[in-house]
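Everything on this sheet refers to the single structure shown next.
Every protein chain but one is kept in place in this view of the complex.
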Amino acid sequence: MTAASKTQKMTLVQAVTQALKQEMERDESILVLGEDVGKDGGVFRATDGLIDAFGEERVMDTPLAESGIIGVSVGLAVAGYRPVPEIQFMGFIYPAVNQIFAHVARYRHRSRGQYPMPMVIRMPYGGGIHAPEHHSESYESMLANTPGLTVVIPSTPYDAKGLLISALRSDDPVIFMEPKRIYRSFREDVPEEPYTVPLSKAAVRREGNDVTIISYGSMMRPALEAADFLARDNISAEVIDVRTIAPVDVETIVTSVEKTGRAVIVHEAPTRSGFGAELSALINERALLHLLAPVQRVTGFDTVFPFAMMEAHYLPNRQRVVAAVQTALEF
Amino acid sequence: MTAASKTQKMTLVQAVTQALKQEMERDESILVLGEDVGKDGGVFRATDGLIDAFGEERVMDTPLAESGIIGVSVGLAVAGYRPVPEIQFMGFIYPAVNQIFAHVARYRHRSRGQYPMPMVIRMPYGGGIHAPEHHSESYESMLANTPGLTVVIPSTPYDAKGLLISALRSDDPVIFMEPKRIYRSFREDVPEEPYTVPLSKAAVRREGNDVTIISYGSMMRPALEAADFLARDNISAEVIDVRTIAPVDVETIVTSVEKTGRAVIVHEAPTRSGFGAELSALINERALLHLLAPVQRVTGFDTVFPFAMMEAHYLPNRQRVVAAVQTALEF
Amino acid sequence: MGYKKLFRGETVRLEILNKDGKADKKSLPDISQDTMIQMYRYMRQMRAFDEKALNLQRQGRIGTYGSLRGQEAAQAGLAVNLNEKDDWLVPSFREHGVMMSLGVPMHLIYAYWKGDERGNISDKGIKCLPPSVPVGSQLLHATGIGMAMQKKGLPGVAVGFAGDGATSEGDFHEAMNFAGVFKARTLIYIQNNQWAISVPLKKQTAAESLAQRGWAYNVASMQVDGNDVLAVYEASRLALEHIRNGNGPYMIEAVTFRMGDHTTADDHSRYRTPDLIAYWEERDPIMRMKTFLINEKIMTQADDDAITNDVTKAVDSAVKELEAMPAPDPMHIFETMYAEKPWYLVEQQAMLRDELNQEKR
Partner (left out) sequence: MGYKKLFRGETVRLEILNKDGKADKKSLPDISQDTMIQMYRYMRQMRAFDEKALNLQRQGRIGTYGSLRGQEAAQAGLAVNLNEKDDWLVPSFREHGVMMSLGVPMHLIYAYWKGDERGNISDKGIKCLPPSVPVGSQLLHATGIGMAMQKKGLPGVAVGFAGDGATSEGDFHEAMNFAGVFKARTLIYIQNNQWAISVPLKKQTAAESLAQRGWAYNVASMQVDGNDVLAVYEASRLALEHIRNGNGPYMIEAVTFRMGDHTTADDHSRYRTPDLIAYWEERDPIMRMKTFLINEKIMTQADDDAITNDVTKAVDSAVKELEAMPAPDPMHIFETMYAEKPWYLVEQQAMLRDELNQEKR
């Protein structure tokens, strides 16, 4: 991005749409497909206008079948396209995991490099929008446990555009998890021109010395709010946005924890075998002697994601992050 | 089990068959279903003889469709049966995860206790038998990340029988992962009478003071071999068999690590977001001040499980466990 | 040798009442006037429930809601044939009509859409499973229950509901195939409202009908005009008789039309024209039956007014019951996950309890 490039205030979902549009203009091999991605522009409008710009051959409403959507995408990729399938909500990824885990993630390896799998599987994830059952889930841990996948979770409009463009230019399959809770909750300056944000690189969102708060996606909000709140008590929190959870950028995380000696991990998914476990294990392995307190996990409960009336109790918030930091400080 | 009860030398797979048979005699609501579980007795003979003993109404060969097998099991359970579906290899669980994660795991909660899901989903897992692609995988981490499931992995014939009987008597859905590599690799005395081994309770297989080796299933073998090997150098390893990874028995593990100050976790699945991450995070959270060295993970690589000719390089073995213990000791 | 005929199949569609409420007399089912009025009453109750729900949603008193407007006949004509003691309902998320007709309390259905988990299930002894959101997945549960009914020799039939879109999911296929193989006492009941959110049927499948899919599994099937409650009645009756007589599963495709948005989170004007809506407005299932009942002198306008009064009252009192429900207990998040609460749920519950206690102070 040149310093001179113009910017536009936009929301995260608008940044997603713009990235798709600009890359589809640049690269004719990109196809968008999924349930309601055409005329409807996606149930969250992430593909709004694409069918008008690129026609039904490149923006395809499909039958209602997630395994089918990903499975035909494998074939399209083999035959030279760069498919961008959408899973309407992450809660509906399960019917597609056979195709994703058994084929998408493995195709480059299985074919000894002959058929890499350039594909970006987009999906809104997470809670906080008062949605029905299965519309609020975060299943990133099983993705991070599957070798061959790149799993990206942006938390800002700027990153959403830059990371999605990187994903669309990558020759590896990328799962692009979009935090739907903050699809429209704020705007930020986003360059009009296409630009990339590197995959597999965490961002230090705020520097600090006393504790490292590590999060991603929509949980960056409570993480940053907690840092603000703690600052009032002169507690200086460093806040890291992991951005790509697989392959994860261990260096940025460990460097920070070496400095602060304390780590608090925040995500919406359940604790048990959630991605926070991997982060905690990595910190244990690489920064044990720097640790002044146990690594704290602030996560969703180990329950079903509750219905709308109860979700506020389930989701991590500023208070819980602050409490975890205090636990770490008082240890 | 009474002290007087007779025993029989048997293999792990024979213990599984006996448990099924005895419980089916006791409880008419138990049904066995899956691919080739009837006349063929299962591709590993785990259901050998059941169709002769109980007939086609209770031992059902099904169409080749994993989602179907689990999905109809949900209906059978709702209507009062206790289905025991088999997934032929864990590598083929993916088509069924929608039914398992979206329904089996949630049904008790969704129905507010009205429809618990008494169901035991059996499946052989893991490598070491020179099998084709997708026949050697260990996908336990995603199961442990899914609230509502109980996930059991026996490592001995005695436990296989007792844990399976407990599972068959539980009103919660249990995933029963059978380490096929050791289905027939050794025999042990198993009581003829039915007995239970408690779920969610780890076993200390060997006591020691210098390091805790934590494993489960087929990896218990290299874990115990490593302990033997280390004993020659007067290194005293405590060896824990987790047995139930969800809900996990944290107490037994933490108590041991508090004593030894060092932990080495061994499993076949990849490192990243593998179940070892959860164990490491738990130890960090609950025994940090006792830790003399980082928690070590000895696992499969973060790659596709390789074909037969390469699998010996992939699978953790005694040497790697010993090396990890030495790393921990020399830290 | 050469070409041999291997398979020949035919699928029919049943229509009785035309859009103007005129019946094809020779096809009229043998049915009492009471039953006709009962079906009409069911439809009116559904419509009243639905209109109130849209109202409550607009006022923020419930959350996202999925309207069944237009599909009343497809649900009422089936409902009167079911027996709430023996038969199982395995609903998707648009079956409030058949659910309330069989006795699921309306306030619980409102509670469901309010995001209150107590709305998932009723304690009235009705064999109705909680709504299933993952499209198509519940059909396998209906097959499984139907297998159980068959094994146990019970009279009950399991009715698995799904939409046209759901028939594209692999689970539809597996449910039909298992049902065929195991002769499950299952009715696969497809409300083909011609749209899956914004996707019209012709993008969903290239086949001329969904009913003909029965042939792929040797599952008897037929299509019915789903806006014609008499035809739905007759098709359901035949299908249930077929199943109850031990002849194996059945599939019905009821062709209907979703008159409104997919849910209140949707805007159907993005993908459907006013003309199309107007076309279907003329084919409204309730108007049609009303005309028929009045023309045939089965019902008077005064009867109809009394029904209006009844269904409105019932809805109003359901709203009162809804709003009289005590606030749900946050502690319930941790309940019924397992028969016995694991240590970490105990810990997490304690944490939430502390938080809530602190807030109170």
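Should a chain be cited, it is by its letter among A, B and C, assigned in written order, with residues numbered from 1 in that chain.
Going forward, a residue touches a chain if its C-beta (ideal position, glycine included) is under 8 Å from a C-beta of that chain, and two chains touch if they have at least 3 such contacts.
Treat the numbers as computed from the prediction; the structure is a model and nothing was measured.
> For the unseen chain, which displayed partners does it touch in the full complex?
Visible chains that the missing one touches: A, B, C.
> Looking beyond the chains shown, say which of C:102, C:121, C:157 or C:211 touches the absent one.
If we include the chain that is not displayed, C:211 is the one touching it.
> Looking at C:49, C:93 or C:172, which residue reaches the missing chain?
Touching the chain that is not displayed is residue C:172.
> Among A:200, A:236 or A:326, which residue is in contact with the omitted chain in the full complex?
Once the missing chain is taken into account, the touching residue is A:200.
> If the hidden chain were put back, which of A:108, A:122 or A:161 would touch it?
Of the candidates A:108, A:122 or A:161, A:108 is in touch with the missing chain.
> Quick one: say which of A:22, A:98, A:136 or A:296 touches the chain that got left out.
A:98
> I need the residue numbers on subunit B that touch the omitted chain, in ascending order.
Interface residues of subunit B facing the absent chain: 35-36, 38-41, 43, 61-68, 91-92, 94-95, 130-135, 271-272, 301-304, 306-311, 313-314, 319-320.
> Suppose we count only contacts with the excluded chain; which residues of subunit A make the list?
Output for subunit A: 57, 60, 62-63, 65, 67-68, 70-81, 95, 98-99, 102-103, 108-116, 147-148, 150, 170-172, 200, 247, 250-251.
> If you put the missing chain back, which residues of subunit C would it touch?
1-16, 18, 24, 26-27, 168-174, 177, 180-181, 183, 203-209, 211-213, 215-219, 223, 248
Definition applied: only the chains that are shown with their structure count from here on.
> Could you put a whole-Å number on the gap between the CA centroids of subunit A and subunit C?
36
> Residues touching two or more other chains, restricted to subunit A: which are they?
In subunit A, the residues touching two or more other chains are 67, 91, 94-95, 133-134, 272, 301-304.
> Multi-chain contacts in subunit C: which residues touch at least two other chains?
As it turns out, subunit C has residues touching two or more other chains at 117, 134, 170-171, 337, 342, 344.
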